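Structure provided below as structure tokens; questions to follow.
For this depiction, one protein chain was excluded, whereas all remaining protein chains were kept in their positions.
For clarity, chains are labelled A and B in written order, and residue numbers in each chain start from 1.
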Amino acid sequence: MDNENTVKYAIECKGITKTFGSVVANDNIELTVKYGEILALLGENGSGKTTLMNMLSGIYHQDKGTIYIGGEEANINSPVDAMSLGIGMIHQHFKLVEVFSAGDNIILGTEKKKMKPKALKEEIRNISKNLGLEIDPDKKIYNMSVSEKQTVEILKVIYRGAKILILDEPTAVLTPQETEKLFALLRKMKEQGCAIIIITHKLNEVMAISDRVTILRKGKSIDTVNTSETNEKHLTELMVGRPVSLEIERNEVENKEKILKIVDLTVMKGDGTKALDDISFNIKTGEILGVAGVAGSGQKELCETIAGLMPAKQGAILYKKENIIGKSPSEIIKLGISMSFVPEDRLGMGLVASMGMVDNMLLKSYKDKKGFFVDRKPARELAKKLKDKLKVVTPSIDTPVRLMSGGNVQKVLLGREIESNPNLLITAYPVRGLDINSSYTIYDLLNEQKEKGVAVIFIGEDLDVLLELSDRIMVLCHGKITGIVDARKTTKEEIGILMTGGTIGEEEEND
Amino acid sequence: MTNQAVQKSKEPFARIVKKSEMSGKNVAILRIMAFLLAIVAGGVFILCIGENPFAVYGAIISGAFRSVMAFQGTVKIMIPLLITSLGVTLAFKMKFWNIGAEGQIIMGAIFASYFALFHDTLNHTLLIFAMFIAGIIGGGLWGLIPAFFKSKFDTNETLFTLMLNYIALHIVSYLRDGPWMDPGSQGYSKIATFSKNAMLDRVMGVHIGWIIAIILTVFVFIYIKYTKQGYEISVVGESHETARYAGMNVKLITLRTMFLSGAICGIAGMVQATGSDKTLTTAVAGGVGFTAIIVAWLAQLNPVMIFIISFLFSVLEKGSSVLQSSYGLSTDCADVLQGIILFFVLGCELFVRYKFVFRKKGGA
Partner (left out) sequence: MKKFLGITLALVMALSAFTGCSSSSSTNEANDNNTTVETEGGSEGVMPAIAKEDIKIGVIHISNPAEGSGYTYTHDQGIVAMQKEIGLDDSQIIRKNDVADDDPTAIETAMLECIEEGCNVIFATSWGYMDTCELLAEEYPDVIFSHGTGYKSNGKNFNNYFGRIYQSRYLTGIAAGLKTETDKIGYVAAWGKDNSEVTGGANAFAMGVNAVNPDAKVYVKTTNSWFDPEGEKQAADALIAEGCDVIGQHCDTPNPQLAAEAAGVYGVGYNSDMSKDAPKAVLTSTIWNWGAYYTYAVQSIIDGKWTGENYFGGIHEGLVDLAPLADFCAEGTVEKIEEEKARIESGEWDVFTGPIETNTGEVIDAEGKGLDDATITGGINWYFKNIVEK
């Protein structure tokens, strides 16, 4: 780069290309960030955001293209290189040592380890104070909330002198209030001259925090726009590639009947703590009950207990007035209760990664036929039907599902559950990691079920979606129900308060 | 900002980069290439010790095939290897790391030997049948023990099965030196040769173990591919969570599969003791339980491939033994050759999943 540029960019990426085998994750990407600027990197899942950031932080190395840091060409071969260039990355999954204190985690792996503990704590306190943060350097990580852990991560990179901060979906694990706090911190850092890249697919956050937005689509950098000159709709179009409607329909179903009633249910975790603490609620046919809550508030345990995978300590689960606690998972499946949980790695429970669609169709039904042998014929037909109906993209119905994209995998999972004609459909994070189009396909499927008279429990992350899709929203916090509210009347803020354990005036009585 | 120092650092010479999934055909080509490379590398080794590689390879092939008798010898080596590989495959399919095939073979052999030694007056067919069942039970029990502890206390099955090997081995030593010592051996520790009645019959010059092995190959193929239990094994192997989710009884499946895995290894032990050794010795397993693990993995747990690969192994083994007498090469040289071939073939698995990217010349 000859010095024609008068603006010295913190980061300038030129023609970055990275392939994984036949997949082109990044294709000739151009990106710039200035000091004292927040850039949002917007794109759907699989558009190459994380790959690009991993190259900046030295985890991968680009196949083609050049990265300039502070105007000079840089060769980033390892995270250590990235750090010494002043680049700090905050990963989606925290990289902290749980049994160490915050202070220990912050200095871990730095050169200045010979410092006296007292002086060190003082330094950490100073840094936090400058940024308006409250952190106790002696507190152990395992005693911290998600938001505190994130703060430690941020302090960690600042302590190492990072002037360029990359945050990978930092708000995914935060409540709306915590998000607001994080944004305040980011703004402060920006004022102090840091360059910040925030990766997200939440449009409202992009609008709230960023100065400019770079949009990636299918590995290519589509456009960079000034936040002040754009709006959510425009950004969506750039991200998806065509205009989309962002409305979820919500119909009212007649003749609701109570199908599931949970009474005083307490469930213990493996470590002896309460996963679900004396919860009671009910759900009717033709209704979508949304479940909101910070990750790890007992959602998984709720799903698993109803499905018979986890024992209950106290209470009852009355399904059509019959207590199903103590029944085996297969008996519960036969009753018409279907559960599909999409975990963070997306495959986990519910699908067998190395098997194709056909064999995955068999998962819950292989025992239906008598005899020693498996009958794959109906499964094959079902797989074909789903492939056509849900437009599942796969080379063949025998291709292992791990080779399919996340959206398609989830279509297969949910499709199978729906095809089993359940009376009660429990689905957790069904749109996790999906692009907008796929997400809407899933919402439609759930609405279709509701209209058919199925009771749907929908556990979600995105409050906007929960508010639009659900009939009622139940909020979990630390295994307790902090409120069940009418989705048509409540607000996001109200749910946010409930998620952190607060109470609001009018709480709907169970029963 | 201190980027000057780092800036100078060069791109590393080579990086390992993940590949996209290869097609089955390409994987096959890669493996064949690895095998050819192994042959070449082995040839260099032979050249280094002053022999003609072509002649030596020729000797290996002819040693395994040159006569009916040679071929029978090859088949005899293949029988226990094939059966045991099939046995461990069931456990591996379930991602249960059964390193205890060796012990399961031995236990199968011990149980079968009990009938061979003390009930050899039974009707021949009945006796063979009894020994067969005893082999199944012996091996099966030895497989069941680690499975029980795994499902009950979540013990580490790799260590557990490995340790059980030694226990089985020492049980044979104990029986040999004590209760089962050949009374006619004048104080030498050995177990008597079985009576004719307790030896497996021969068909086409080789004991009927080969028929059992073929039947088992077909059985395991069908079991894995077309039965509900086989389907359950695959699901449990993928994830216990998923299996429970689908309403499977994971404990039961683990126990059942490990019994079956051990039982098949036990059959190998019974066949080896009554068909080939005609007595019970500490060498009845002779490392087959470990070789079988390699065979099963190379074959990607596919019974048909297991059949082919255990045959290739047997050819190498039998051919190497002839090599020793006709070339005066020590058996250790043959072992080195086998090692070289294995190194390449196993090493190529890295290239199925990864590739190397080299620094571009003059770049940056």
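Here is the rule we go by: contacts are C-beta pairs under 8 Å (C-beta built on N, C-alpha and C of every residue); 3 or more make two chains touch, one makes a residue touch a chain.
Note that the structure is predicted; figures quoted are calculated from it, not measured.
So there's a chain missing from this view; which of the remaining chains does it actually touch?
Visible chains that the missing one touches: B.
Who touches the missing chain here, B:Ser239, B:Thr281 or B:Ser310?
Selected residue, touching the omitted chain: B:Thr281.
Kindly note down the residues of chain B that lie in touch with the hidden chain.
Residues of chain B in touch with the missing chain: 63, 66-67, 69-70, 73, 76-77, 177, 183-184, 186-190, 192-193, 272, 276-279, 281-283, 286, 318, 321-322, 324-326, 328, 330-331.
By our rule, only the chains that are shown with their structure count from here on.
How about chain A: which of its residues touch chain B in the complex?
Checking each residue of chain A against chain B gives 20-23, 61, 63, 69-70, 72-77, 81, 84-86, 163, 307, 309, 328-333, 339, 348-355, 359, 362-364, 366-367, 372-374, 403.
Inside the complex, what are the residues of chain B that reach chain A?
Per the touch definition, chain B meets chain A at residues 1-7, 9-12, 15, 17-21, 226-231, 234-235, 238-239, 241-242, 244-249, 357, 364.
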